[in-house]
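Only a single protein chain was left out; the remaining protein chains are all shown in position.
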Amino acid sequence: MNGLGKKVLSPILLIAGILMMIIALVLDFSGAETTLRGPMLIIGAVLFFVGLYLFPTLRYHRAIVYFIFLFPLLFTFAVTVIIPLILGIGYSFTDWTGIRYTQVVGFANYTAMFKDPAFIWSVLITFLFVALNMILVNLVGFLLALLCTSGLRGGGFFRASYFLPNLIGGIVLGYIWQFVFSNVLIGLTGNISMISQTKSALFAIIVVYIWQYAGYIMLIYITGLTQIPGDVLEAAKIDGASPVQTLFQVKIPMIASTITICTFLTLTSAFKQFDVNMALTNGTGSVPNFLGNYLSNGTQMLALNIYNTAISKNNYALGQAKAVLFFIILAIVSLIQVRMSNKKEVEL
Amino acid sequence: MKKKLLGTLLAATLVTSLVACGSAETTTGADTSADTTAAESQAPAADADTSADSAASGQSIRLVNGKIEVDEMLKEAAAKYQEETGVEVIIESMGGGIDIQGTLKGYYQADNMPDIFVNGGDTDFANWTGQLVDMSDQPWVSDTDAAYKDADGKVIGFPYTTEAIGLAYNADILEKAGIDPAGLTSPAAMQEAFETLDSKKDELGLTAVIGYCAEATNLYWSSGNHLFGIYEDGGLSRDDTTYFDLLSDGGQIDTERFLEYAKMIQLFNQYSDPALLVSGTYDQQILGFASGQYAFVTQGSWIGATMTSDDAEQYAAAGNFKVGMAPYAFLDGIDTIMTNSPSWWAVYDNDNKDASLAFLNWLAGDEGQKILVKKAGFISPFKSCSFVADDPFAETITEYTAAGKTSAWHWLGNKEGLAQNALGVVYQDYASGAIADPQSFTDIVAQVCAQYYGQ
Partner (left out) sequence: MGEGRQVGKGVRIRGAICTVIGIVIAIYVLFPFYLVVLNAFKAQTSIVESPVSLAGAKFTQLLTNLSSVVNNSNFNFWYAFATSAVVTIVSLVLLALLGSMAAWVISRNHKTKWATAIYMVFIASMIIPFQVVMLPLISTFRDVGKFLGISMLQSIPGIVFAYLGFGGAMTVFILTGFIKGIPYDLEEAAAIDGCSPEGTFFRIILPLLTPVITTVTILNGMWIWNDYLLPSLMLGQNGKVKTLPVAVQAFVGSYVKQWDLILTAALLAILPMIILFLIAQKQIMKGMIEGAVKG
């Protein structure tokens, strides 16, 4: 019964599914006005897959299952990542308006962005921000980890509270801090909020970033520190090593791989910083004289600059070209990371 | 087990189709996606001769409003309209801090265009060339001078109010200090008035002479658009676009004129409330003026609505004082304030356009004007309108208009994002002292504009 049912059902479903998909596609191409074509296509595809699944074969059954299992995720992945990536790289060489393009302009977008001092400034402060954050977040995170593993009471509570800011989304967090800077700390800074002056605003962004991220990095360091075998520390103690010596000569070398992980984690996430930047200052801030120009986007990081170029200034092609450059920078960073972590593994 | 699996897959089919239906429902809700409007449009198409009203009953149109302070009143008008005609009007209000044109472009991208939406001027309208309904044949067009016309003279923008930009003052305080506002038509007179007020601050109960705020993240539109607009149009006749044209031509500034203007801004910097000047907020600024702490405020007539609603308590405590507007007299003899429709409503050319036009017609008529003028405090741009707004600034605007002492404003046509991405920060720097004197301010504004227009 089962076998017979499958033999009949499978071809019916397959044919019905294919037919529905074809009809839906024909309707699409002919531009017919019917709301049913979308659901029809989906139902057709599902019927097709059910039919395929029930296809009476023992030899290919495994292959069919593999296909059905892989397809959904690969399909969404292709539509949301691969196709836009390829299109995006292509668009960066055209005069794309976000809707259509009329001509290919070659490298014009790329040369244009390097002639724009505001963009160069964005790139520079992004690098500065990333470098400072990488150092500070790791330092603070590591010190917090040492503190939490130093046998203080209620370690669990401290761990949880230091980690807490990491749970909050950047937009909400940015507004909370805007309140802190403009309404609470303004008493200390004398009528001028920290976030309205470029230098102090950059400092403010770093403070907020550390506040948000150090707890997370701390957790990873704690894991690294607690994985150091107890007998190694015991041996160091017997050898008469001071706590400082133990720290620098035993603990830090032992968690080298953790340090690599944390460094790159902070590196990539600091590069992509967007939400807090947008909610806190929206990129404003003045730079009196940069390459002979007065700039108004003193606190605008690269990610926000890209967004602003495309959405606010309505220059999609230029924004896309900047995004491609951003991609290249991140790709290089990631390649270095892979190189370095491979090396570390060999050493270990 | 296989049966179980089959069951699961069939269930999945069911779920998927439900999801698909769900998505179809969502689009119906959004009302603007091509397919649903197409489906809906079949109804009016079938009986094209019936009036838009009856064909459209049960229909809904969406209006994107750029004045969040009148959100409630517009919703009230919409409710009234639905009561009368059955057409639902969804009001979607966006505040000044939101980049409205950016959002609209996002809507366009997302296939979610509203049926009626706000446009600020040439730059905004240029975004939608060819996609807006020509309203030249609408009955209200002959009733107003404030409709927005495109280069070919076609009416594509519906004016909904009149606003004025001038140096708003607290008439009671000026009177107490012995200053005649009518005489404030020269830099010297302004300087003198400011000094007098400053010396009598304590007895007049003032915190500062003027409430001027140059904060750049949230209030860039005040400094970078409105105040900068004073340089562009202050004192000129309504059709004079000399300085706007100069700016449009590669971002040039008349430095001689601007320097005088910069001196006036310097005066504001000097006499503004330090707690407001660099890092204040709009609310703080209006509240300070409404509660009688500032004799002047650098906001236009739209603050009247806030003073009589949100800040009504403090305004009453300050004696519901009389207000007026003085010219921003940065040159001798400037005696005009600037008036205009701050923005216009345009109708998107889609299948809902008849319903949208019908709604605008209704708004221009008695029923609509009653709510817009009496409730929202709009100053009607329509000649036939018999309602007078309770707005504190209505009187002064009427006086200036009657005396022919108004200039238009053209900052709406400045290059997109100029205030937000460039000028706001310069004003903030000037206020905080990072830019020290009028000459440097002039130089930097000239440089920034040239750079922004050059991009």
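Letters are used for the chains, namely A and B, taken in the order the chains are written, and counting of residues starts over at 1 for each.
In this text, a contact is a pair of C-beta atoms (placed from the backbone, for glycine too) under 8 Å apart; a residue touches a chain by one contact, two chains touch by 3 or more.
Source: prediction; values computed, not measured.
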| item | value |
| --- | --- |
| Selected residue (touches chain absent from view) among A:11, A:117 or A:165 | A:165 |
| Omitted-chain contact residue, chosen from A:39, A:285 or A:298 | A:39 |
| Options A:12, A:70, A:135 or A:340, residue touching the unrepresented chain | A:70 |
| Residues in chain A touching the chain absent from view | 24, 28, 34-39, 41-42, 61-62, 65-66, 69-70, 72-74, 76-85, 87-89, 91, 98-99, 144, 147-148, 150-154, 157-172, 175-177, 179-180, 183-184, 211, 215-216, 219-220, 223, 261-262, 265, 268, 271-272, 274-275, 279, 303, 306-307, 310, 316, 319-320, 323-324, 326-327, 330-331, 334 |
| Touch residues of chain B, complete complex, unshown partner | 1-2, 5, 19-20, 22-24, 26-27, 29-30, 33-35, 68-69, 71, 75, 92-98, 102-103, 106-107, 109-112, 218-219, 221, 281-284 |
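The rule we apply is simple: only the chains that are shown with their structure count from here on.
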| item | value |
| --- | --- |
| Computed distance of Cα centres, chain B from chain A, in Å | 37 |
| Touching residues (chain side chain A, partner chain B) in the complex | 2, 33-35, 38-39, 42-43, 46-47, 49-50, 53-54, 98-99, 116, 182, 186, 191-193, 195-197, 281-282, 284-286, 288, 293-294, 296-298, 308, 311-314 |
| Residues of chain B defined as touching chain A within the complex | 2, 5-6, 9-10, 12-13, 16-17, 20-21, 23-24, 35-36, 38-39, 99, 102, 105-106, 108-109, 127, 215-217, 220, 274-275, 277-279, 281, 416-417, 420-426, 428-429, 432, 434-435, 444, 447-448, 451, 455 |
